[in-house]
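One chain of protein is taken out of this complex; the other chains stay put.
And then subunit A:
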Amino acid sequence: MRAIRPAVRTSSAALAFGVLLTSGCSLIGSESDTASEPSSSGGASSSAGGTVVLVTHDSFSLPKKLIRSFESDTGYTLEQRALGDAGALTSQLVLNADNPVGDVAFGVDNTFGSRAVDAGVFTPYEGDRPDGVDAYDLPGDDDGDLTPIDNGDVCVNVDTSWFDKQGLTPPETFDDLIDPQYEDLFVTEGATTSSPGFAFLLATIAAKGEDGWQDYWKKLLANGTKVDKGWEDAYYVDFTGGGKGDRPIVTSYDSSPAFTTDGNGGTTTAALLDTCFEQIEYAGVLSGAKNPEGAQAVVDWLLSPAVQKALPTSMYVFPVVDDTPLPKDWASFAKRPTDPWTIDPASVDEHRDQWLQEWTDLVSQ
(Lines give C-alpha, C1' and ligand atoms only; values in the text may rest on other atoms or scores of the structure.)
Protein backbone atom coordinates (compact mmCIF):
# COMPACT_ATOMS: atom_id res chain seq x y z
CA MET A 1 0.00 0.00 0.00
CA ARG A 2 2.83 2.35 0.85
CA ALA A 3 4.30 1.80 -2.56
CA ILE A 4 1.09 2.67 -4.31
CA ARG A 5 0.43 6.01 -2.68
CA PRO A 6 3.11 8.10 -4.42
CA ALA A 7 1.94 6.70 -7.71
CA VAL A 8 -1.54 7.96 -7.08
CA ARG A 9 -0.30 11.37 -6.10
CA THR A 10 1.83 11.71 -9.22
CA SER A 11 -0.92 10.60 -11.51
CA SER A 12 -3.51 12.88 -9.97
CA ALA A 13 -1.07 15.75 -10.34
CA ALA A 14 -0.54 14.81 -13.97
CA LEU A 15 -4.28 14.50 -14.43
CA ALA A 16 -4.78 17.98 -13.00
CA PHE A 17 -2.04 19.22 -15.31
CA GLY A 18 -3.84 17.60 -18.22
CA VAL A 19 -7.10 19.26 -17.30
CA LEU A 20 -5.37 22.64 -17.06
CA LEU A 21 -3.74 22.09 -20.42
CA THR A 22 -7.07 21.12 -21.90
CA SER A 23 -9.02 24.08 -20.64
CA GLY A 24 -6.17 26.35 -21.67
CA CYS A 25 -6.15 25.65 -25.36
CA SER A 26 -9.43 23.94 -26.08
CA LEU A 27 -11.51 25.26 -28.92
CA ILE A 28 -14.79 24.66 -27.18
CA GLY A 29 -13.52 26.14 -23.95
CA SER A 30 -12.71 29.36 -25.75
CA GLU A 31 -16.02 29.50 -27.61
CA SER A 32 -17.13 32.65 -25.79
CA ASP A 33 -14.12 34.73 -26.75
CA THR A 34 -13.96 33.52 -30.34
CA ALA A 35 -17.66 34.16 -30.74
CA SER A 36 -17.17 37.79 -29.85
CA GLU A 37 -14.48 38.13 -32.52
CA PRO A 38 -16.68 39.19 -35.44
CA SER A 39 -18.40 41.95 -33.52
CA SER A 40 -15.13 43.43 -32.35
CA SER A 41 -13.69 43.45 -35.86
CA GLY A 42 -16.81 44.39 -37.75
CA GLY A 43 -18.10 47.03 -35.39
CA ALA A 44 -21.53 47.28 -33.83
CA SER A 45 -23.30 47.18 -37.18
CA SER A 46 -22.13 43.66 -38.07
CA SER A 47 -24.99 41.80 -36.44
CA ALA A 48 -27.69 44.28 -37.43
CA GLY A 49 -28.82 42.25 -40.47
CA GLY A 50 -28.37 38.85 -38.85
CA THR A 51 -26.21 36.01 -40.04
CA VAL A 52 -26.03 34.73 -43.58
CA VAL A 53 -24.59 31.26 -44.15
CA LEU A 54 -22.56 30.67 -47.31
CA VAL A 55 -22.12 27.02 -48.27
CA THR A 56 -19.19 26.30 -50.59
CA HIS A 57 -16.80 23.62 -51.82
CA ASP A 58 -13.50 23.22 -50.04
CA SER A 59 -11.53 25.35 -52.52
CA PHE A 60 -13.43 28.48 -51.63
CA SER A 61 -11.20 31.20 -50.29
CA LEU A 62 -11.38 34.98 -50.31
CA PRO A 63 -9.20 37.49 -48.44
CA LYS A 64 -10.44 38.38 -44.95
CA LYS A 65 -10.44 42.04 -45.92
CA LEU A 66 -13.17 41.43 -48.52
CA ILE A 67 -15.30 39.49 -46.09
CA ARG A 68 -14.98 42.23 -43.49
CA SER A 69 -16.01 44.88 -45.97
CA PHE A 70 -19.04 42.79 -46.98
CA GLU A 71 -20.05 42.60 -43.35
CA SER A 72 -19.60 46.28 -42.66
CA ASP A 73 -21.29 47.35 -45.93
CA THR A 74 -24.37 45.17 -45.55
CA GLY A 75 -24.68 44.68 -41.81
CA TYR A 76 -24.76 40.89 -42.18
CA THR A 77 -22.41 38.49 -40.47
CA LEU A 78 -21.04 36.04 -43.04
CA GLU A 79 -20.59 32.46 -41.94
CA GLN A 80 -18.86 30.03 -44.27
CA ARG A 81 -19.25 26.30 -44.41
CA ALA A 82 -17.38 23.97 -46.77
CA LEU A 83 -18.90 20.62 -47.75
CA GLY A 84 -16.12 18.78 -49.57
CA ASP A 85 -15.38 19.08 -53.30
CA ALA A 86 -17.78 20.34 -55.97
CA GLY A 87 -19.39 16.89 -56.39
CA ALA A 88 -19.82 16.37 -52.67
CA LEU A 89 -21.20 19.90 -52.34
CA THR A 90 -23.83 19.33 -55.02
CA SER A 91 -24.80 15.94 -53.64
CA GLN A 92 -25.28 17.35 -50.16
CA LEU A 93 -27.30 20.29 -51.45
CA VAL A 94 -29.58 17.87 -53.28
CA LEU A 95 -29.95 15.60 -50.25
CA ASN A 96 -30.75 18.56 -48.01
CA ALA A 97 -33.01 20.34 -50.51
CA ASP A 98 -35.92 20.39 -48.04
CA ASN A 99 -33.90 21.74 -45.18
CA PRO A 100 -30.88 23.59 -46.54
CA VAL A 101 -27.61 23.78 -44.66
CA GLY A 102 -27.31 27.51 -45.38
CA ASP A 103 -28.76 30.47 -47.21
CA VAL A 104 -26.64 30.68 -50.33
CA ALA A 105 -24.34 28.28 -52.14
CA PHE A 106 -21.26 28.89 -54.23
CA GLY A 107 -19.30 26.33 -56.23
CA VAL A 108 -21.81 24.24 -58.16
CA ASP A 109 -20.31 24.07 -61.66
CA ASN A 110 -21.66 23.50 -65.16
CA THR A 111 -21.10 19.73 -64.94
CA PHE A 112 -23.20 19.39 -61.78
CA GLY A 113 -25.48 22.41 -62.27
CA SER A 114 -28.48 20.73 -63.84
CA ARG A 115 -28.61 18.09 -61.12
CA ALA A 116 -29.02 20.81 -58.49
CA VAL A 117 -31.43 22.90 -60.57
CA ASP A 118 -33.63 19.87 -61.35
CA ALA A 119 -33.77 18.93 -57.68
CA GLY A 120 -35.12 22.36 -56.81
CA VAL A 121 -32.14 23.27 -54.65
CA PHE A 122 -32.17 26.92 -55.69
CA THR A 123 -34.71 29.67 -55.85
CA PRO A 124 -34.55 32.13 -58.78
CA TYR A 125 -32.65 35.34 -58.23
CA GLU A 126 -31.42 37.73 -60.83
CA GLY A 127 -29.95 40.82 -59.30
CA ASP A 128 -28.45 43.75 -61.05
CA ARG A 129 -25.96 41.84 -63.17
CA PRO A 130 -22.84 43.59 -64.47
CA ASP A 131 -21.89 43.23 -68.17
CA GLY A 132 -20.47 39.93 -69.29
CA VAL A 133 -22.14 37.70 -66.71
CA ASP A 134 -25.08 36.58 -68.86
CA ALA A 135 -22.76 34.96 -71.37
CA TYR A 136 -21.99 32.25 -68.83
CA ASP A 137 -25.56 31.34 -67.85
CA LEU A 138 -26.20 27.62 -67.40
CA PRO A 139 -28.03 26.29 -70.46
CA GLY A 140 -31.38 24.90 -69.30
CA ASP A 141 -31.56 27.10 -66.21
CA ASP A 142 -34.50 29.09 -67.58
CA ASP A 143 -35.73 30.50 -64.26
CA GLY A 144 -32.43 32.10 -63.38
CA ASP A 145 -31.61 29.93 -60.35
CA LEU A 146 -27.87 30.23 -60.83
CA THR A 147 -25.63 33.26 -61.19
CA PRO A 148 -22.25 32.72 -62.91
CA ILE A 149 -19.35 33.87 -60.72
CA ASP A 150 -16.14 32.61 -62.29
CA ASN A 151 -14.85 30.44 -65.09
CA GLY A 152 -11.75 28.66 -66.28
CA ASP A 153 -10.76 26.09 -68.85
CA VAL A 154 -9.27 22.67 -68.39
CA CYS A 155 -6.68 22.28 -71.16
CA VAL A 156 -3.85 19.94 -71.98
CA ASN A 157 -0.58 21.68 -71.01
CA VAL A 158 2.86 21.04 -72.47
CA ASP A 159 6.31 21.70 -71.04
CA THR A 160 7.66 23.78 -73.93
CA SER A 161 11.17 23.93 -72.46
CA TRP A 162 11.32 20.11 -72.44
CA PHE A 163 10.23 19.95 -76.09
CA ASP A 164 12.80 22.64 -77.00
CA LYS A 165 15.56 20.66 -75.32
CA GLN A 166 14.56 17.47 -77.14
CA GLY A 167 14.20 19.29 -80.44
CA LEU A 168 10.64 18.00 -80.76
CA THR A 169 7.54 19.91 -81.82
CA PRO A 170 4.95 19.89 -79.04
CA PRO A 171 1.53 18.37 -79.84
CA GLU A 172 -1.40 20.69 -80.52
CA THR A 173 -4.59 18.70 -80.92
CA PHE A 174 -6.37 15.66 -79.53
CA ASP A 175 -5.21 13.67 -82.55
CA ASP A 176 -1.58 14.53 -81.83
CA LEU A 177 -1.91 12.91 -78.42
CA ILE A 178 -2.40 9.50 -80.04
CA ASP A 179 0.54 10.02 -82.42
CA PRO A 180 3.27 7.42 -81.62
CA GLN A 181 5.73 10.32 -81.72
CA TYR A 182 4.32 11.31 -78.32
CA GLU A 183 4.20 7.83 -76.86
CA ASP A 184 4.44 7.65 -73.03
CA LEU A 185 4.56 11.43 -72.71
CA PHE A 186 1.03 12.25 -71.56
CA VAL A 187 -0.34 12.11 -68.02
CA THR A 188 -3.95 12.93 -67.16
CA GLU A 189 -6.24 12.63 -64.15
CA GLY A 190 -8.97 10.10 -63.46
CA ALA A 191 -12.41 11.14 -64.66
CA THR A 192 -13.95 9.47 -61.63
CA THR A 193 -11.61 10.98 -59.06
CA SER A 194 -10.75 14.46 -60.26
CA SER A 195 -12.62 17.44 -61.59
CA PRO A 196 -10.10 18.33 -64.34
CA GLY A 197 -9.98 14.63 -65.22
CA PHE A 198 -13.72 14.60 -65.79
CA ALA A 199 -13.52 17.84 -67.78
CA PHE A 200 -10.89 16.30 -70.04
CA LEU A 201 -13.11 13.27 -70.62
CA LEU A 202 -15.98 15.62 -71.51
CA ALA A 203 -13.71 17.51 -73.91
CA THR A 204 -12.88 14.26 -75.71
CA ILE A 205 -16.57 13.32 -75.82
CA ALA A 206 -17.40 16.74 -77.25
CA ALA A 207 -14.61 16.43 -79.82
CA LYS A 208 -15.00 12.77 -80.82
CA GLY A 209 -18.74 12.34 -80.38
CA GLU A 210 -20.80 10.21 -78.04
CA ASP A 211 -19.94 7.11 -80.05
CA GLY A 212 -16.39 7.95 -80.99
CA TRP A 213 -14.68 8.81 -77.72
CA GLN A 214 -14.33 5.21 -76.54
CA ASP A 215 -12.23 4.37 -79.56
CA TYR A 216 -10.17 7.53 -79.09
CA TRP A 217 -9.49 6.62 -75.45
CA LYS A 218 -8.41 3.12 -76.45
CA LYS A 219 -5.81 4.68 -78.71
CA LEU A 220 -4.86 7.20 -76.04
CA LEU A 221 -4.21 4.41 -73.53
CA ALA A 222 -2.44 2.31 -76.15
CA ASN A 223 -0.11 5.26 -76.72
CA GLY A 224 1.05 5.03 -73.09
CA THR A 225 -1.17 7.63 -71.48
CA LYS A 226 -0.86 7.50 -67.71
CA VAL A 227 -3.93 8.07 -65.53
CA ASP A 228 -3.32 9.51 -62.05
CA LYS A 229 -5.77 10.01 -59.23
CA GLY A 230 -5.68 13.75 -58.97
CA TRP A 231 -4.26 16.94 -60.35
CA GLU A 232 -1.67 17.12 -57.53
CA ASP A 233 0.13 13.94 -58.38
CA ALA A 234 -0.21 14.35 -62.14
CA TYR A 235 1.17 17.89 -62.12
CA TYR A 236 3.72 17.66 -59.30
CA VAL A 237 4.92 14.07 -59.64
CA ASP A 238 4.66 13.02 -63.28
CA PHE A 239 4.73 16.30 -65.22
CA THR A 240 8.20 17.57 -66.13
CA GLY A 241 7.02 21.18 -65.89
CA GLY A 242 5.71 20.92 -62.34
CA GLY A 243 8.14 18.61 -60.63
CA LYS A 244 10.85 16.11 -61.48
CA GLY A 245 8.61 13.82 -63.49
CA ASP A 246 9.23 12.37 -66.94
CA ARG A 247 6.05 13.32 -68.81
CA PRO A 248 5.97 16.69 -70.55
CA ILE A 249 2.23 16.68 -71.37
CA VAL A 250 -0.41 17.00 -68.64
CA THR A 251 -4.07 17.87 -68.18
CA SER A 252 -4.24 21.15 -66.26
CA TYR A 253 -5.77 24.63 -66.66
CA ASP A 254 -5.49 27.52 -69.09
CA SER A 255 -4.17 29.62 -66.20
CA SER A 256 -1.36 27.19 -65.31
CA PRO A 257 1.29 28.76 -67.63
CA ALA A 258 1.05 31.93 -65.51
CA PHE A 259 2.72 29.97 -62.69
CA THR A 260 5.72 28.64 -64.61
CA THR A 261 7.38 31.95 -65.48
CA ASP A 262 11.09 31.67 -66.16
CA GLY A 263 12.17 35.08 -64.88
CA ASN A 264 13.17 36.25 -68.36
CA GLY A 265 9.76 37.45 -69.46
CA GLY A 266 8.57 34.04 -70.62
CA THR A 267 6.90 30.92 -69.33
CA THR A 268 8.10 27.33 -69.66
CA THR A 269 4.70 25.74 -70.28
CA ALA A 270 1.77 26.36 -72.62
CA ALA A 271 -1.88 25.36 -72.77
CA LEU A 272 -3.10 23.64 -75.96
CA LEU A 273 -6.09 25.83 -76.79
CA ASP A 274 -7.77 23.23 -79.05
CA THR A 275 -8.19 20.81 -76.16
CA CYS A 276 -9.99 22.98 -73.64
CA PHE A 277 -13.24 22.34 -71.79
CA GLU A 278 -14.94 25.28 -70.14
CA GLN A 279 -15.79 25.10 -66.44
CA ILE A 280 -18.11 27.72 -64.94
CA GLU A 281 -18.89 28.06 -61.25
CA TYR A 282 -22.21 29.41 -60.03
CA ALA A 283 -23.77 30.87 -56.92
CA GLY A 284 -27.46 30.65 -56.02
CA VAL A 285 -29.94 31.45 -53.27
CA LEU A 286 -31.06 28.20 -51.62
CA SER A 287 -34.76 27.35 -51.52
CA GLY A 288 -35.97 27.63 -47.96
CA ALA A 289 -33.13 29.95 -46.95
CA LYS A 290 -33.65 31.48 -43.53
CA ASN A 291 -32.12 34.73 -44.69
CA PRO A 292 -33.01 35.17 -48.38
CA GLU A 293 -32.16 38.90 -48.46
CA GLY A 294 -28.75 38.16 -46.99
CA ALA A 295 -28.30 35.38 -49.55
CA GLN A 296 -29.05 37.78 -52.39
CA ALA A 297 -26.58 40.25 -50.93
CA VAL A 298 -23.90 37.55 -51.02
CA VAL A 299 -24.60 36.80 -54.70
CA ASP A 300 -24.33 40.51 -55.52
CA TRP A 301 -21.14 40.75 -53.49
CA LEU A 302 -19.56 37.84 -55.39
CA LEU A 303 -20.10 39.83 -58.59
CA SER A 304 -18.71 43.05 -57.08
CA PRO A 305 -15.52 44.46 -58.64
CA ALA A 306 -13.43 43.76 -55.54
CA VAL A 307 -14.33 40.05 -55.36
CA GLN A 308 -14.10 39.55 -59.12
CA LYS A 309 -10.63 41.09 -59.09
CA ALA A 310 -9.55 38.78 -56.26
CA LEU A 311 -10.74 35.56 -57.98
CA PRO A 312 -7.53 34.77 -59.90
CA THR A 313 -5.24 35.16 -56.91
CA SER A 314 -7.54 33.56 -54.35
CA MET A 315 -9.15 30.75 -56.30
CA TYR A 316 -7.11 30.48 -59.51
CA VAL A 317 -10.09 31.16 -61.79
CA PHE A 318 -11.08 33.93 -64.19
CA PRO A 319 -13.70 36.57 -63.39
CA VAL A 320 -16.94 36.63 -65.41
CA VAL A 321 -17.54 40.39 -65.25
CA ASP A 322 -16.23 42.28 -68.29
CA ASP A 323 -13.15 44.47 -67.92
CA THR A 324 -12.07 43.09 -64.55
CA PRO A 325 -8.30 43.68 -64.37
CA LEU A 326 -6.15 40.51 -64.26
CA PRO A 327 -2.85 40.02 -62.40
CA LYS A 328 0.19 40.81 -64.56
CA ASP A 329 1.33 37.22 -65.11
CA TRP A 330 -2.20 36.14 -65.94
CA ALA A 331 -2.63 38.91 -68.50
CA SER A 332 0.63 37.94 -70.20
CA PHE A 333 0.74 34.15 -69.95
CA ALA A 334 -2.72 32.71 -69.31
CA LYS A 335 -3.86 32.42 -72.92
CA ARG A 336 -7.53 31.55 -73.28
CA PRO A 337 -9.31 29.44 -75.89
CA THR A 338 -11.72 31.37 -78.09
CA ASP A 339 -13.99 28.42 -78.64
CA PRO A 340 -13.65 25.79 -75.90
CA TRP A 341 -15.46 22.44 -76.09
CA THR A 342 -18.81 22.32 -74.33
CA ILE A 343 -21.54 19.74 -73.70
CA ASP A 344 -25.10 20.53 -72.77
CA PRO A 345 -25.26 20.28 -68.94
CA ALA A 346 -28.50 18.29 -69.11
CA SER A 347 -26.76 15.75 -71.31
CA VAL A 348 -23.83 15.53 -68.89
CA ASP A 349 -26.22 14.83 -66.06
CA GLU A 350 -28.11 12.24 -68.03
CA HIS A 351 -25.06 10.33 -69.22
CA ARG A 352 -22.59 10.84 -66.38
CA ASP A 353 -23.17 7.40 -64.92
CA GLN A 354 -22.86 5.60 -68.25
CA TRP A 355 -19.83 7.56 -69.48
CA LEU A 356 -17.92 7.09 -66.26
CA GLN A 357 -18.77 3.40 -66.24
CA GLU A 358 -17.49 2.97 -69.79
CA TRP A 359 -14.43 5.05 -68.99
CA THR A 360 -13.65 2.97 -65.89
CA ASP A 361 -13.90 -0.21 -67.92
CA LEU A 362 -11.49 1.17 -70.51
CA VAL A 363 -8.93 2.35 -67.96
CA SER A 364 -8.94 -0.70 -65.71
CA GLN A 365 -8.37 -3.11 -68.57
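As a convention for this text, a residue touches a chain if its C-beta (ideal position, glycine included) is under 8 Å from a C-beta of that chain, and two chains touch if they have at least 3 such contacts; residues count from 1.
One rule holds in what follows: contacts and distances are computed from a predicted model.
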Quiz item: One chain is missing here; what is its name in UniProt, given the choices "Acetolactate synthase", "Multicomponent Na+:H+ antiporter subunit A", "cytochrome-c oxidase" or "Iron ABC transporter permease"?
Solution: "Iron ABC transporter permease"
Exercise. Out of A:G113, A:P130, A:G242 or A:G284, point to the residue that touches the absent chain in the complete complex.
Key: A:G242
Quiz item: Among A:A88, A:A135 or A:L168, which residue is in contact with the omitted chain in the full complex?
Solution: A:A88
Quiz item: Just one of A:D262, A:D322 or A:E350 touches the chain that is missing; which is it?
Solution: A:D262
Quiz item: Which parts of subunit A are in contact with the chain that was left out?
Solution: 1, 3-4, 6-8, 10-12, 14, 17-18, 21-22, 25-28, 30-31, 53, 56, 58-64, 67, 79-85, 87-88, 90-92, 94-96, 99, 101, 115, 190, 192-193, 226-233, 235-238, 242-246, 252-253, 255-256, 259-260, 262-264, 268, 312-314, 316, 327, 352-353, 356, 363-364
